[in-house]
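Below is one structure. I have some questions about it.
Of the protein chains in this complex, all but one are displayed in their positions.
We call the chains A, B and C, going by the order they appear; numbering starts again at 1 in every chain.
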Amino acid sequence: MTDLSVDLGFIKLKNPVIAASGTFGYGLEFEPFIDLNLLGGFVVKGLYFSPREGNAPPRLAEASSGLINAIGLPGIGVERFSEEVLPRIRKYDTAIIVNVCGESEEEYGSVVEFLDKKEGISAYELNISCPNVKKDGLCPALSPEATFSAVSLVRKISSRPLITKLSPNVTDILEIALSAQEAGSDAISLVNTFLALAVDTETRRPKLANVYGGLSGPAIKPIALRMVHQVASRVNIPVIGMGGILEGNDALEFLIAGAKAVEVGTANFVDPEATKRIIDELNGYCQKMGIDRIETLIGSLRT
Amino acid sequence: MTDLSVDLGFIKLKNPVIAASGTFGYGLEFEPFIDLNLLGGFVVKGLYFSPREGNAPPRLAEASSGLINAIGLPGIGVERFSEEVLPRIRKYDTAIIVNVCGESEEEYGSVVEFLDKKEGISAYELNISCPNVKKDGLCPALSPEATFSAVSLVRKISSRPLITKLSPNVTDILEIALSAQEAGSDAISLVNTFLALAVDTETRRPKLANVYGGLSGPAIKPIALRMVHQVASRVNIPVIGMGGILEGNDALEFLIAGAKAVEVGTANFVDPEATKRIIDELNGYCQKMGIDRIETLIGSLRT
Amino acid sequence: MIKDPRARIVGKESWRDYFLMRLESPRIADRSRPGQFIMVRINAHHHPLLRRPFSIHSKNGKTIEIFFQVAGLGTDLLSQKNTDETLDILGPLGNGFKAEAELKGKAVALVGGGRGIAPLYFLAQELRSSGAASRIFYGGKTRADLPLRENLEKQGFDISCSTDDGSFGFKGFVSDLLKAELKKFTPARIFACGPEPMMKKISGTARQKSIPAEFSLESVMGCGFGACWGCVKRIKRGDGEELVKICEEGPVFPAEEIVWEEEEG
Partner (left out) sequence: MIKDPRARIVGKESWRDYFLMRLESPRIADRSRPGQFIMVRINAHHHPLLRRPFSIHSKNGKTIEIFFQVAGLGTDLLSQKNTDETLDILGPLGNGFKAEAELKGKAVALVGGGRGIAPLYFLAQELRSSGAASRIFYGGKTRADLPLRENLEKQGFDISCSTDDGSFGFKGFVSDLLKAELKKFTPARIFACGPEPMMKKISGTARQKSIPAEFSLESVMGCGFGACWGCVKRIKRGDGEELVKICEEGPVFPAEEIVWEEEEG
């Protein structure tokens, strides 16, 4: 048996496969399909302090090998999450990560402050990179200063490990990653979605009510992988890679490029058993290649 | 009959379909497949002053709905181009655009200086955005200052219209477009390819010898379209849109989003008759929708 | 909610761009109710990426049927699959129609526009077996858009048709046909599925006549099982309105809960 576990320093995962925020509901939606105990971990849907409705529909448009979404982070808020969801998911033997959102730096702080008192959360993933909330996709992760500032603030409040989730819509991803590291982030996860547009040529309207949305899925994999490689080879904290992972082989590309773990997003919609299958495929690859510990693969790209 | 012509101010095209640089050879390669007189125009492969070899192979890797290339701008240089190619292509009744490259600002200048004396060129497309030449994809189009500087220099030398080709690998595409405009560019074309990586998990090597390459094809269309929309609604010079156009409907998305013309790239490999087919499909759409002049579609997105 | 990665195609019929496919999927068939749907994976490749939703058109022992019209790449590729190939499907999904049980002995109206007929056949069968009498109103653009008419007639259903161009049956929209017929008969309930403008009109008619109605809504779906928040529609809840996932709480909603979209200008 291959040892699939990976050690992020602040937490050890039984395998490098984590379900990505916004694509795995609150975890419960996947109970009919997979045993959540099998996962390295999962990230719940982005949480603001208060409940939110999200954007007007239509919220989704399909693209070539990809999906454009402008969901706009609807959710139940921290209170209902703690009361209704957390007790039901914390029983699972897997890392539970909360994706933390905020309209302002203060809101990120209050979400973390509130959740810090609740049990059963392994880490926070600071979502400073959602393109679907402000106009033109603006978010803190587009600037090193705003990233530094948001991460520093939350770092002071949080007693738990902090993963900062970066946006790919930038010129220099490394610069942003270094700011997050400097501000005390324990890890970096990337990428969030690419700001995108689709036009209905019959009506001459955007396909999404929000006009712009975020592109995810296999289409973005090569760009995401490049960014993970650029960052992983230069930061000292672990990198969690994602973007278009559908199969074990995609996850392997990210690990070899330097990611210590991966998140699986859109694939969960296409195949609700995707995370489980990917874990099996990682195992199969390691066995075939005679690899005892998957950690030896990480960053092994021969350039 | 629909009037498909579009007026870029400095030049009137018989239709908005231009074959993109690097995907249409020197035009001659397509003579067996299409009548070049049918095109709005074509952009020849990027030209440096001297002949160049380009990058080591492998230079291509396929991705989901896309192609990653690290060709590295091989070419015959301006002298051979003027002697061997230009006389054979300038006989066509279509806009011939030369994609101008340089290792330095000075080289852009000398290419233009040299070509300015030759007949049969309609415009220059300043390629300040190729990700495959310097390490980590560095190029002038990543910064507003470098863009301004390169365009200004060439602007002074060139007697012909100047199109500046932008890179999508930036945080704020509008800022770069505005710099190009300020520096005197007559038009903006976007996007060049997205910096990308693909890993061969058997050998744990990058699939391309150059490590990184540029992603093109349908995969990038939604991001390219967003950028064209962001730029076209804010600059005063015409925008030529491209990225993943395979069909008439894709071209229409760009026109409706604000592009005055489009370039067709990777599609030429998949179907050497692609440009001709797209022109026919634009015509078909206009007839179906009762549109007399395709120019009325441009920028007609109802947001 | 079951994933059946190998539901076998055991029958296929087609009319122009309409297709009827019978799938063998015992566990999904077993749990299916009228108004529910399945999510079909078109192929194992990257494009098209998402599954596509289709109403359950009928069930019969171990099999279910879907009835679909080619609308784009996904349905086009699906239409090319043949008997004995397998499909990866999830189902049954959604709530289904609600009121069958209370309708014993009553007359009801089922109104389908175009491919909107898909879920109504299953509903009509169930209503029949629970002792309600369905009148089916079936509308299409032209005669060729009514491919299921003969099937439905053969099953002995009372069916009235309309075509926009008058090439068969009532000339006009099916909503107008219904309106005309409602002068003569008063169903205990109206069930409808079809384009939104059609359903909106029917909703107006039903309200005028104070007939309770249920509608099956559509929306682009990312997952079909509540994980993506993509499929929401504006629905009345309590005193206000909420954006509700139609894959979970729908696709069927009672008329009074639906906030119809404004006609665009």
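Here, a residue touches a chain if its C-beta (ideal position, glycine included) is under 8 Å from a C-beta of that chain, and two chains touch if they have at least 3 such contacts.
Every value quoted in this text rests on a predicted model; they were computed, and no experiment measured them.
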Left-out chain, listing which of the shown chains it touches: A, B, C
Touching the absent chain when the full complex is considered, from B:Leu36, B:Val78, B:Val170 or B:Leu246: B:Leu246
Option touching the unshown chain, where B:Leu4, B:Val17, B:Leu36 or B:Ile71 are the choices: B:Ile71
Residues of chain C (touch criterion as defined above) contacting the omitted chain: 45-47, 73
Touch residues of chain B, complete complex, unshown partner: 22-25, 29-30, 32-33, 45, 53-54, 56-62, 64-67, 69, 71, 74, 203, 217-219, 246, 266, 268-273
For chain A, residues in touch with the removed chain: 64-65, 218
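One rule holds in what follows: only the chains that are shown with their structure count from here on.
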Middle chain, criterion being Cα centroid separation: A
Distance from chain B to chain A - Cα centre to Cα centre, in angstrom: 34
Interchain centroid distance [CA atoms averaged], chain A/chain C, Å: 36
Inter-centroid spacing, chain C versus chain B (mean Cα positions, whole Å): 46
Residues of chain B touching at least two other chains: 64-65, 218
Shared-contact residues (touching 2 or more other chains) in chain C: 46-47
